[in-house]
Every structure is written in C-alpha cells, then in structure tokens.
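A single protein chain has been removed from this complex, and every other one stays in its place.
Up next is subunit A:
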C-alpha cells in the first residue's frame, strides 16, 4: 500500500513526527499477540480480518512478533467472547487486541487479562475497563470535517441538505451533532434533513421525497453509504448536482470518478477504514516494545480526495469499502498525536 501515507487523513496529515523510523524490532520478537473478534458477518468485518492477516502475518514472517493469531467467536455474544479471552490468557499471549461484543460485559475477562500482565488494546468496539487501551472513532469529528471541507470550498456559504443514518443509533446522533456544531461556525444553513439509514436505496427515496420542497442545494452532508443514492435522486429530479460528501463505499467512489471524468466534479469522501485492526496491532506491538502510549487513541479517518480517487477505486473491490492498512510508522504518528 504505497499510497497509504498520503491517505492517512486528518491526524497523520497534520502531525509532523520527530520520532523518525528507528524501529526496535528485536524487543518484541518473542511476543505473541492475539486478535479477539466478536463478529465476522459483514463486508467491513471481512475486510478488517483480511487486513489483519495481511499486516500481522507479514510482521510474524519478518520476525517483528512471534505470533499474531486471529480468533472470531462463532456467535456475537459477550459471554462467549469473555471465555475466548480467558482462553487467550491461558494460551499465554502477551497482548490481546479486541473488537468487543459489548463495551462492558467482557470487562471481567479484560481485567483478568490485565492482572495476568497482558496488554489489552480494544478498537472499534471498545471496552470501558480502565486497564485496557482504547482506539475509538470520533464520529463527531467526522461530521465536523465534512462541514470544514465544504466551508473551504464555499466560504460564502449556502444551503445544505443533511442525510442522517438510522434513527436512534448513537453513531447517527454523534455525526449529526458534529455537523450541526460546525455549521454554526459557517455561513451554511441546513435547509432539510432526512434519514437515509446508511443505505443507498433508502437515501435515494428520502432525498427524492424532500427535494421538491427545497431551494437550491449547495452541498449534501452524509454519513456514508448514502451519497450515491442522493446523487441518483438529484439526477432524477433534474436539479443541479450539489457537492455530495461521500463515505468511501465503492459505488459512491465509482460514481464520483465518472462525474469527475465527465464534468470535473469535485468532492471529498471520508469514513473509517476496516484496516483499523492493523493500527491496533501496531499499537499493541508498540506497548509491548515499551513505548509510552496514552490509553485513549483516536482512529484517523480514511479520506479520499480528488487526487487519490482513481487509485482507490482501482484497489477497492466491488461492494466493498475503501481500505487502508497501517504501518508501524503510521501507528507511531497516531500515538504521537494523542500525547
């Protein structure tokens, strides 16, 4: 993944590291890391496991660590995952990287792992047990970043249409709150808001329904998985195409690429890369290596922009999500940013 560094997004992009690339490989060569995953039933999780296999297995091959085994529970249940983590303690792993079924229900097992001297790093599905490290997603920031991008394109402001996710879900509230907070600092005005349920067909229907009642729309803020549907709705209504922020889905990026080639259409796209599992892997490796890592880290967003679009579309399989695998240097940058 040679383009990875330029994609690393807000955090990595903004930070200039001083640590360089001095790598203390030898210190962790006898350490064993396990991945405890609670669910593998959708394309995001499949991509997540694949990324782990690519990066962690390569690290084993190069002798950075001794083992990096991935375990997935057969049913998405907290008790099962707690038992799985206890088994990992018995198997003598030095670090456990966990995507948790529940933020609280496996705390007992996590605590037992910590007490046994094991480093626990949780990501995506994080745990609340204080002894574990957390690599969390800042969904609010995701909302803010969309508006920031739009504000840089249109300092004069304009009308925004907001497409929200699934009502009642915490992620939806967070992203939307971020958008609204940032809009207050700009000249934009949100003139309409619909729920797209993170699905293209639902978003298309919802946008088509509200469009006749709206004035001219400058841009559309989204939550991912809804940009393509919104574009189709605007096209069907024969309205001027606004700047639609995309969410890294392959169909969205494909559409953007076609528009870019046809009319020079410009936008941005951001979401969380499933490769965050590899970030967690390197963070665990760093902690084992003795690095001073803050307990709370934030996942950088994977951002696709006008220049990187072609390459990412080429690399993203149909029906999947744009992905990025993190390297040791990337993880050091993330750690540095959190300090």
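Operating definition for what follows: contacts are C-beta pairs under 8 Å (C-beta built on N, C-alpha and C of every residue); 3 or more make two chains touch, one makes a residue touch a chain; residues count from 1.
One rule holds for everything that comes next: contacts and distances are computed from a predicted model.
Asks: Given the options "Fe-S cluster assembly protein SufD", "HEAT repeat domain-containing protein", "ABC transporter permease" or "Potassium-transporting ATPase KdpC subunit", which would UniProt use as the protein name of the unshown chain?
Replies: UniProt lists the chain that is not shown as "ABC transporter permease".
Asks: Out of A:71, A:154 or A:265, which is the one that touches the chain we can't see?
Replies: Going through A:71, A:154 or A:265 one by one, A:71 is the residue touching the chain not shown.
Asks: Thinking of the whole complex, not just what is shown, which of A:63, A:108 or A:317 touches the missing chain?
Replies: Spelled out, the listed residue whose C-beta touches the missing chain is A:108.
Asks: Identify the residue among A:89, A:120 or A:253 that touches the chain left out of the display.
Replies: Of these options, the touching residue for the absent chain is A:89.
Asks: Provide the residue numbers of subunit A that touch the chain removed from this figure.
Replies: The list for subunit A reads 40, 69, 71-75, 77-80, 82-84, 86-87, 89-92, 102-109, 111-112, 116, 128-129, 170.
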